[in-house]
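Report on one structure; see the data block that follows.
Removed from the display is one protein chain of the complex; every other protein chain stays in position.
The letters A, B and C name the chains in turn, as written, and every chain counts its residues from 1.
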Amino acid sequence: MGNNSLGNILKVTSFGESHGAAVGCIIEGMPAGLTINIAAMQEAVNLRKTNQSAFASARNEEDTIEIISGVYENKTLGTPICILIKNTDAKSADYTNIATTYRPNHADYTTHAKYGIRDYRGGGRSSIRITAPLVAAGALALQLIEHIYADVNIQSYVYQIGNASMSEEEKASYFTDNQIFGNEVRCPSAKTTENILTEIATAKNNGDTLGGCIQTTITNLPVGIGEPIFAKLQSALGAAMLSINTVKGFEYGEGFTASTKNGSQHNDEFAISNNTIHTKTNNSGGIQGGISNGMPIIFRTAFKPISSITKAQQTINENGDNIAIEIKGRHDVCAVPRAIPIVNAYTAIVLADLILQNKLSKI
Amino acid sequence: MGNNSLGNILKVTSFGESHGAAVGCIIEGMPAGLTINIAAMQEAVNLRKTNQSAFASARNEEDTIEIISGVYENKTLGTPICILIKNTDAKSADYTNIATTYRPNHADYTTHAKYGIRDYRGGGRSSIRITAPLVAAGALALQLIEHIYADVNIQSYVYQIGNASMSEEEKASYFTDNQIFGNEVRCPSAKTTENILTEIATAKNNGDTLGGCIQTTITNLPVGIGEPIFAKLQSALGAAMLSINTVKGFEYGEGFTASTKNGSQHNDEFAISNNTIHTKTNNSGGIQGGISNGMPIIFRTAFKPISSITKAQQTINENGDNIAIEIKGRHDVCAVPRAIPIVNAYTAIVLADLILQNKLSKI
Amino acid sequence: MGNNSLGNILKVTSFGESHGAAVGCIIEGMPAGLTINIAAMQEAVNLRKTNQSAFASARNEEDTIEIISGVYENKTLGTPICILIKNTDAKSADYTNIATTYRPNHADYTTHAKYGIRDYRGGGRSSIRITAPLVAAGALALQLIEHIYADVNIQSYVYQIGNASMSEEEKASYFTDNQIFGNEVRCPSAKTTENILTEIATAKNNGDTLGGCIQTTITNLPVGIGEPIFAKLQSALGAAMLSINTVKGFEYGEGFTASTKNGSQHNDEFAISNNTIHTKTNNSGGIQGGISNGMPIIFRTAFKPISSITKAQQTINENGDNIAIEIKGRHDVCAVPRAIPIVNAYTAIVLADLILQNKLSKI
Partner (left out) sequence: MGNNSLGNILKVTSFGESHGAAVGCIIEGMPAGLTINIAAMQEAVNLRKTNQSAFASARNEEDTIEIISGVYENKTLGTPICILIKNTDAKSADYTNIATTYRPNHADYTTHAKYGIRDYRGGGRSSIRITAPLVAAGALALQLIEHIYADVNIQSYVYQIGNASMSEEEKASYFTDNQIFGNEVRCPSAKTTENILTEIATAKNNGDTLGGCIQTTITNLPVGIGEPIFAKLQSALGAAMLSINTVKGFEYGEGFTASTKNGSQHNDEFAISNNTIHTKTNNSGGIQGGISNGMPIIFRTAFKPISSITKAQQTINENGDNIAIEIKGRHDVCAVPRAIPIVNAYTAIVLADLILQNKLSKI
């Protein structure tokens, strides 16, 4: 039956295929009366666009968002907001050679087996392109969050691509948006950025691709956000991140490293200063019992390398023949930097939803 | 508003607090006519029980499951199945000393801040005890899975506790249930088990606690299970695991390591032999595009150390006083082995739900 | 897959069969911190009980409610509230003679055909007994409503049984609870009550049964309650009423009569007095566009006669044999008066849910 929605109260429902008429989404549950900033929504979408760096896909989409419903005189009506982005540069012909081939690590085979039919053009529904309108929805969700809690900030950056990585010490630093968006790999460390660009150049030369990792920090989120038992903050964030194509792992706070620590090392002692409760350390990543504790929320998401490589690979086709394939077309060498706006958008949708839910926690 | 349910079609809804009258759950969506094996359900619950090893909590609950509804003459009726487990050894008095104290890394503070009230006895709703009936539900979900696909197998084991860990090579082996359940740490490697027991003994002596990691393998799951976009198999499994108290990370297939690989290294080439499509490697962890591809599903879950340590810690109380605390009571040194049945149960519920959903994928 | 829940944010999920261990429900979404009045919940349940009049079933259940979870020191915790009512006077033996017979107008045949199995004892899940815990949940929902809007009042009475009916003029009057609950038919008109009792006596003598109609009025509900498009106030109320066994019709405001009127007759003109907006008439029944308009909400629910008659009837059994049946056992002659607390409870649950939803309508 599928599950095309992110969120429960604030619910964003995705529709569209890569090479259909359009990709889009509906936002339900947005309260009425919010003045919306469409330019900011468009700007977020633009950050996700292809063709912005030497290592990204050359597909050239304008990705102009159209708001079909739910907004009147720049204010939300409390009715569903439909966002549409037309597919204008869809070159379906690029894909006819793979119409009957199952590309390794793509969703071609599993989609075909599950549904008995698939729109092979550009990956159809499995294309990362379907996230474009969701990024717009996320930007709007962020505007709702900022209306409710003015100081909440969501920030993501690339800390690793391939084997080039920032150190743990570096990751503990504070960065400005300018530091992150000042380069095309979205990495705030100049040294690591240099290493990453070298990795990417090598991979590109080899007809190969790269994955990487993103760290996200949410600051100034008040205590109380997250809904036990099955919509704990980490569970809702993790589910959202793991629904992004190419994501292979998620951890928050100390993450996997926590499993090697003693309780006395990992535990965050509480303290109070200036009448504000805080923890002395933040190994918890800002979440305890699935509920935000007022400290920064910190999580990391791991992305596998892009599956479309130009190197020759063995695979099979729909007839079950063993064949060789070299994937042409307009593909990214490394899409992790382009995932930043997606991670931020999904984070904003999850947070906005849980913030609304939390309004009903107490009488 | 909370979210107390796991699953969508097969939906398990949890209720109960650690020291209330009972903990329980309702299973909706179970098809009618399934002959149930209550003994197997009870056996799964027993594996989760406390007081089974020197390093587990001494709370001594019988944990006898009662089936209140939905079953008649040992068959499911197609109506909601209510499972109840009474709380019989709840010593609330143990907790009066922490009634107004926020224990570090526990949900005390966040729960209180969110709801304005909390049942402090045994962690109330945040207690891992609420998973006992869910383990029974998971065992029943597994019976449904086995009715539909007789050969599906879910197997989890501890591969690391503290700094004692199996090697990657060892983890790639096949193990029998006897190897896993033959020792109290649920680790199939004799050598690692020995190291783990040493780690645990040290931690116990120090009044400290330990975390660890579990690997889960699902074999013989047919191709086609998992619902794009937001109920992808990895997303549904990840959300379930991340909703377990103390879980800090989740990865599947190559996981975080995939982020360091080239596409040509990570990609799994398709091949066909004996008319069966398979991949030559399984770096994908059996999932592509959020849908099972017929290969084993492999994922790993990381648990932080238990928060209740007897070592002295600094914290605050409800009045905002900085105080010191030493947590007494009946607590585990390391609860990861006891998490095995929980991981298996949640996995079974997620799979059963997605298997039912998949029945509606095609006309 | 079934649908056992009423409500969306405040969600009440039913479980249990008539002759199983217990009937019960879970209430999710109840905000934390509400001081609950258990006595009032029990009182509502008592009003639904059998054996309270000469024409009601002689089944004698204590129907004592047990609160299993979600409440601590008499206050809601914000966690699921499980309510249990044990089945103590379940005489399953009464039903063995109908174990393989499809009673006319009962759910025996359809249940068996749908599920391939049924718990025939007392109607199993189709028994009206499953509403007992829902009545308790409704009483609690009412307490939440009263906490939010102190003056809201829900009142239902029987205005017709068989062919004895109050006039339209009488129905337009205001009645006290004492007038309604002062007699066993829950009809506030003395004259009609007399006629109803005569109808019932005749039906009882004939081994026959009777249906009837209930009118419900909700007063002091503020403007704004109801969620377009598919949870309009009338739609949510209608769905709830139509889910009660034996209900055959639902109308609100002028109802079916409105279909015979001109717009100029039916329309309610707006006016303002004492700074309060109201309508001069209330043919709308207090709802416009699916949203309450501040006037009294008025609706009527029609109940068919009880299906269990002692008169001989032709039917078939599971083998497909044409057989005759005379239904013995402890059945009502007319259950409409006993439906009053059910109607009120479902109304309260629907309202409480929509009131919570409405809290999120505006920024």
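Methods note: a residue touches a chain if its C-beta (ideal position, glycine included) is under 8 Å from a C-beta of that chain, and two chains touch if they have at least 3 such contacts.
Because the structure is predicted, anything quoted here is derived from the model rather than measured.
Undergrad: Residue-wise, where is chain A in contact with the chain that is not depicted?
TA: Residues of chain A in contact with the hidden chain: 1-2, 4, 9, 13-17, 20-24, 26, 28-29, 32-33, 66-70, 72, 75-82, 84, 114-119, 124-125, 356.
Undergrad: Since one chain isn't shown, list which residues of chain C touch it in the complete complex.
TA: 1-6, 8-9, 14, 102, 104-107, 109-111, 113-116, 125-126, 130, 160-163, 203, 206, 208-213, 223-224, 226-232, 234-236, 238-240, 242-243, 245, 247-256, 258-272, 275, 277, 279-280, 284-285, 287-293, 302-309, 311, 313-316, 320-322, 357-358, 360-362
Undergrad: Could I get the residues of chain B that touch the absent chain, sorted low to high?
TA: Given the touch definition above, chain B has residues 9, 29, 31-34, 76, 78-79, 144, 147-148, 228, 356, 359-363 touching the missing chain.
Simple rule for what comes next: only the chains that are shown with their structure count from here on.
Undergrad: Copies chain B, chain C: same or different interface, half of numbers shared as the threshold?
TA: same
Undergrad: Find the geometric centre of each of chain A and chain C from their Cα atoms only, then give the gap between the two centres in Å, rounded to an integer.
TA: Using C-alpha averages as centres, the distance is 47 Å.
Undergrad: Distance-wise, how many Å sit between the C-alpha centres of chain B and chain C, to the nearest whole number?
TA: Taking the average C-alpha coordinate of chain B and of chain C, the gap between them is 40 Å.
Undergrad: Multi-chain contacts only, two chains or more: what residues does chain C have there?
TA: 9, 29, 32-33, 76, 78-79, 356
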